[in-house]
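Taking it in order: structure first as structure tokens, then the write-up.
Every protein chain except one is present and positioned as in the full complex.
Chain nomenclature is as follows: A, B and C, assigned in order of appearance, with residue numbering initiated at 1 for each chain independently.
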Amino acid sequence: MNQADLTARCLDAALSVILEKETELAYLDSVAGDGDHGAGMARGFRAVVASGAGSSTAGEVLAKAGMAFSNAAGGSSGALVGMYLMTLGMNLSGEITRAAQLHTALLKAQEAVMKLGKSQAGDKTLLDTLVPFTTAYGEAASAGASLTAAWLSALGAARAGMESTRDMISKRGRSAVLKERSLGTQDPGATSVYYVLQAAGDVLQSHCPQ
Amino acid sequence: MNQADLTARCLDAALSVILEKETELAYLDSVAGDGDHGAGMARGFRAVVASGAGSSTAGEVLAKAGMAFSNAAGGSSGALVGMYLMTLGMNLSGEITRAAQLHTALLKAQEAVMKLGKSQAGDKTLLDTLVPFTTAYGEAASAGASLTAAWLSALGAARAGMESTRDMISKRGRSAVLKERSLGTQDPGATSVYYVLQAAGDVLQSHCPQ
Amino acid sequence: MTKVFNNPLDFREQMLDGFTAAYSRTIERIRDASGVMVRGGPTAGKVAVLIGGGGGHYPLFGGLVGKGFATGAVMGEIFTSPSAEQCYRCAKAVDGGAGIVFAYGNYSGDVMNFSMATMRLKLEGLDVRQVLVTDDVASSTDVDSRRGVAGDFFVFKVLGASAWRGDSLDTVEALGRRANAMTRSFGVAFGGCTVPGQGQPLFTVAPDQMELGLGLHGEPGVETSKLLTAQEVSGLLVDKLLSDIPRGAGTRAAVLVNGLGATKYEELFVLYSDMHRRLSAAGIETYKPIVGELATSLNMEGCSLTLMWLDKELQALVDAPAETPAWTNY
Partner (left out) sequence: MTKVFNNPLDFREQMLDGFTAAYSRTIERIRDASGVMVRGGPTAGKVAVLIGGGGGHYPLFGGLVGKGFATGAVMGEIFTSPSAEQCYRCAKAVDGGAGIVFAYGNYSGDVMNFSMATMRLKLEGLDVRQVLVTDDVASSTDVDSRRGVAGDFFVFKVLGASAWRGDSLDTVEALGRRANAMTRSFGVAFGGCTVPGQGQPLFTVAPDQMELGLGLHGEPGVETSKLLTAQEVSGLLVDKLLSDIPRGAGTRAAVLVNGLGATKYEELFVLYSDMHRRLSAAGIETYKPIVGELATSLNMEGCSLTLMWLDKELQALVDAPAETPAWTNY
């Protein structure tokens, strides 16, 4: 399977897992937010999958996906996840031959989100999943792991990051207003991003296990 | 006790019993109507009691009560019960010496209600309590019973009349629209009127037992 | 659930007080009565239109008082007709010497109280006419026995506009009757409402059900159905009204999609999307549709469709300028 198709498969898997978890995500967002996170992520990935065909590189697939996502989803997560996918795609040109190439792109995408959201790890957002994931991926990649191996090994850090949001006080987004009231519930964005990373990992593992 | 005071006592007792039954009356009216019958009767009798002083005959007390009731209560029952009390009062001049005098007045009052409401016994209204009550009172009175005795003996017919509304289909008032849906519930107006007649009977029995 | 009140016994008076305080630029309180009238009182020589009924239906009734609309409104307790005495007092206050039209929905309490006031006013030599609104097709097959629901809005608008432009009492009355004869409504409910201070709603509807042919006063509907989709509700309401087109109706109709309180604007627009298609497909020209809350039932969940079939004159009266607390057009 070529990398463009593999990337498209990862995005298909993202849609599946988001649809499966939509109610849970809606619930998490209703505790301190406005309850639309599940619907928004689903709308975004539905549009991504619908816009999928006709790209020749992984970068192109992701850049297109980012635009489709952001336009369809709306909301904070539409802007942020859309920006993430788009930046990731624009920083991946041609064939990816080394795991480190992806690390550079992951870092750029993460920075774009930080800039757009004026936020950082610890603010109880999706960055609390993304930042530790990217760090762990980078470490594994520099230690010589393959892309798939590095990705899979970084999921543990992503999960721990996601779970850590439960004990954080929200500093960004709608829920920030609620301060202490946001304690005790996992951040919806951190949760959905973890599910997506995990679903992509499953695809990589079965189609590109090297 | 003079007849004006006795009449005022009956009206005080009416207020007490209506306040006690207000929730039940509201419930009965909510089944097929708009739920305001308890509140309306309470408003009416509160105004009656507040307007009570300064009359020298039973007729004057009742006529005043009717005006106060109708103005304060509003709604169908405000108009009808107000009209009833007023007509009753206007048809009682001076001292009541014979039970039959009251029967004439009760008949006139009942006719006034029928005319205003364009209704008759069997329509599932307060007339289903009033009409058998008045008939039974009249019979007892012509048979020589005292006012109090006639009144008390007529309560059984009033009660039976009230209970018969449970199996009637409403032909008048808001609930008429619901047709068969009004079956199975006692008419609120028939119920409140029975409570009032009964409360007045208690007053007559204890203050004027002859 | 009604949550904002003090002592329920003071609810009507405090409501009237707040209403008058807020909209003193348009209306004023009628002294010693439960009602309001156009600011500055009636215009001498013009017919007065006095609308009224129970509370809990805002903008009915006070919200529709003002230039080009009703001259005054007599306002009862929640869901309770105002008393004859209050109707009388308010009529005296709005009288401009050219006659009075009482206009209200056809409910037995209102009929009795307004009729008693009419008798008293006539004894005093005033010329009083009564125009009853009977738009609710669900409430009876006999047109004259029907209840008045959201159609009040159109009938009152026609009466008010006619009176305001200086028509005679006969003309105002006749136009009001024509407006009513040309107006039809049908409604559904998804949940009941609670009167201030009462713990229980007036009726409840199971989450997967709905009531057809509801009233405006928290009365349950005449029939229960399973919960329908917006398109099905639209089909039901449109079909009901198209199967009961009044004689003499043309093909143009003023439209009101009315929310009862807790069925909100977005839902009403989704509903109207389908209604518009159906009405157009039936060859009906929808004239200046109104989608909003013009006749509520506290926070009842439900909605209705009203059509007033227009001729040139009714249309001109719908279009005539008006300025009230709840309705302005120019």
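Following the convention adopted for this analysis, a contact is a pair of C-beta atoms (placed from the backbone, for glycine too) under 8 Å apart; a residue touches a chain by one contact, two chains touch by 3 or more.
Everything numeric in this text was worked out from a predicted model, so none of it was measured.
Taking every chain of the complex into account, the chain not shown here touches A, C.
When you scan A:3, A:51, A:76 or A:110 for touch with the missing chain, the hit is A:76. Only one residue from C:43, C:115 or C:231 touches the chain missing from this view: C:231. Checked against the full complex, the one of C:126, C:174, C:270 or C:316 touching the unshown chain is C:270.
Taking the complete complex into account, residues 1-6, 11, 14-19, 21-23, 25, 55-56, 58-59, 63, 78, 190-191, 196, 207, 210, 227, 229-231, 233, 255, 257, 261-276, 288-293, 296, 298-299, 301, 303, 323, 326, 328-330 of subunit C touch the chain not shown.
By the touch definition given at the top, subunit A reaches the unshown chain through residues 26-27, 30-36, 39-40, 43, 67, 70-80, 82-83, 116-117, 172-179, 181.
What we mean here is this: only the chains that are shown with their structure count from here on.
With centres taken as mean CA coordinates, the chain nearest to the overall protein centre is C. Subunit B and subunit C have Cα centroids separated by 32 Å. Counting partners per residue, subunit C has no residue that reaches two or more other chains. Among the residues of subunit B, none is in touch with two or more other chains.
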